[in-house]
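The next block holds one structure in the form of structure tokens; read it before the comments.
In this view, the complex is presented without one of its protein chains, the others remaining in place.
Should a chain be cited, it is by its letter among A and B, assigned in written order, with residues numbered from 1 in that chain.
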Amino acid sequence: MRQLFQTRTILLLITPALSFLALFFLLPLVFVLADSVRDPGGLTLQRYGDFLAQDQTRNVYLRTLQLGVIVTGLAALMGYPAAYLIARMPANRRALAMSLVILPLLTNPVARTYAWLVILGRNGFFNQAMVGLGLIAEPIRIIYTENAIVIGLLQLFLPLMVLTLVSAMENIPTDVEEAARSLGAGGLQTFLRVILPLSADGLVLGGTLVFTGSITAYVTPAILGGTRVLMLATLLQQRAIVLLDWSGATIIAVVMIMTTLLINGLLRQLRPRSV
Amino acid sequence: MSFLELNNLQVGYEKDSSVLNDFHLTVEKGELVSLLGPSGCGKTTTLRTIAGFIEPTRGQVLINARDYTRTPPNKRNIGLVFQSYALFPHLSIFENVAFGLRMRRVNTSDTKKRVAAALAMVDLTGYENRLPAQLSGGQRQRVALARAVVIEPDLLLLDEPLSNLDAKLRVGMRAELHRLQRQLGLTAVYVTHDQVEAMSLSDRVLVMNKGKIEQEGKPEEIFYRPATPFVARFMGFDNQFAGRVKNIGDNQVEIEAGTCRLIARPHFIPDVRVGDPVDVLFRPEVAQLARAPGDNAIPGEIVFRTFQGSTGEYLVRCALGEFTVALAETSPSFTPGAIHVVVAPENLIVEKP
Partner (left out) sequence: MKKSPLLYTAFIIVFTFLLGPFLVILIASFSGDASMAFPPKGFSVQWFQKVLDVRMFRDAFWTSLQLAVASTLTALVLGTPVAYALVRFKFRGQNVVEILFSLPAIVPELVLGFGLLQYFALRMNMPIFPGLYFGHTAILFPYAVRVVSTSLRNFDPAIEEAAISLGASRLKSFLLVVMPNLRAAFLAAFILAFITSFNNVSVSLFLTGPGVATLPIQMLAYMEMYFDPTIAALSSIIIVITFAIVQTAERAFGISQHI
């Protein structure tokens, strides 16, 4: 059913923002995309072939995906118990817990990551404590390893997982759980057979956010991985700004976009239809 | 020329039951007309089209002989009362009622006077500084009413205004609404799915189904002489059995159903011939119970009786089907066992199946 003057009103409402988005968001992306396949002689996919053929770029790409998977898995593992307890808290305590959980997301990324330098450095808190406790003989190197990147990314993106899981689990009535318990299911069984399936949508959504966030984050790998352990984002920065290799950077940029869009699209398919 | 006319109205393209097709409606000045029907019958669509929130694809909306079809809703001078009250949560009761006057740039002293008068009319003097959240449901609906009438609208539209109130409050508000509408001489269109509400308030009732008017008439006509099977069921003709036309006489039909012979003298006799199968319907309240057989009596057996406040309801199992009979509590009660259901000929209606 049409409302009076609908078409004109809608155009009036969305045109300004849409023009802005088209000009300063879509256009640069389209240019990047076009440049990645343009060649003096015409169109080419050659540079994408090179991207996959060259050891460095291929390894960085695979590492990026691999670290993304690890961070996502750990976030799910750590996120579930925390989210479960938060979802079952009384409202005022839940608000407090949530405001603490989201802190890493809303803190200046340099400040947040810098803390890990202090903790994980060669003479950092962690090494001192481990040596002091006699667990290791001498300090080990954590900074500029994949482990450091995983730790940093996990702190950043775990909150996203907890947030989505909490809102998924809030909608599971306690009765359902109690029903499962009364029917003889243990704690683990209740989780696997009731809570997990009912919160699966939140898990998929949270997983998508954590994974795509992890494979595109810049500050964490820049500070905690340095030039020694590159990820796609830091490689892109290096190619563009340090090496001034624009066409190489362009390919990396497109690979990043395509990977995130692909993951988003794929995982959207995975989400239950009813939601 | 009527005060409000909807001519040949068409709304929407889809084959949707809430969409109107070739719709006509006239309302005279000072009249209250109800649109009655189940949800999705198109009654709210009609109301929203009159208000100007929906643009018809064809047809005309005339108010006081002026074509309003393409006039935006804020230029129509129509008062609207919503099911959800739709008060402005952030404004005081005074400012809620004054809103329409402010839009019309009425000066301060007139605004004060008119708001005070409107609030007095709905018995809410002294509530000016409260917020809507501090009022009860009934009070909120009265504010909504005051807000709609203070602008002296050409037309008052009410969309299920009482359905969010509890049963007791509803009866009181109904009377109040009726009084106000008469007192102010307002022309009103009232949308409801509640037949009792429509019956008690309206000068005229339009029963709607699937975007069409099934029947139009005074409340009594609709109530006692439903013209179509749909209206009959909607008006509470809950008992139904199948029979065959035995004889057609002057304004009456003789019907054979099982072993029974019944005379029906309905307002409306469908186009049937002797020997045709028909459905016969009657209301629970019009039936009587009798131990002895007699005219227009259907033999059966009382299955059980439930107490319903002012009435006692009997479920009677007959060879023709199960019937509900509602008797006033003052009438003698019947114990389970053999019985006859007696329905006067005027109370039976006949339909083609």
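The criterion applied here is as follows: contacts are C-beta pairs under 8 Å (C-beta built on N, C-alpha and C of every residue); 3 or more make two chains touch, one makes a residue touch a chain.
Predicted, not measured: the structure shown is a model, and the values here were computed from it.
Asks: Among A:A82, A:V131 or A:A200, which residue is in contact with the omitted chain in the full complex?
Replies: A:A82
Asks: Could you list which residues of chain B touch the chain missing from the display?
Replies: Per the touch rule, chain B residues meeting the hidden chain are 51, 53, 72-80, 82-84, 86-90, 99-100, 103-104, 144, 147-148, 151.
Asks: For chain A, which residues lie in contact with the unshown chain of the complex?
Replies: For chain A, the residues touching the absent chain are 3, 6-7, 9-10, 12-14, 16-18, 20-21, 23-29, 31-32, 35, 78-79, 81-82, 84-85, 88, 95-96, 98-112, 114-119, 121, 123-125, 128, 154-155, 158-160, 162-163, 167, 174, 177-178, 181, 187, 212, 216-219, 222-223, 233, 236-237, 240-241, 246, 249-250, 253-254, 256-257, 260-261, 264.
Criterion: only the chains that are shown with their structure count from here on.
Asks: Using the average of all C-alpha atoms in each chain as its centre, how far is it in Å between chain A and chain B?
Replies: Here chain A and chain B have centroids separated by 57 Å.
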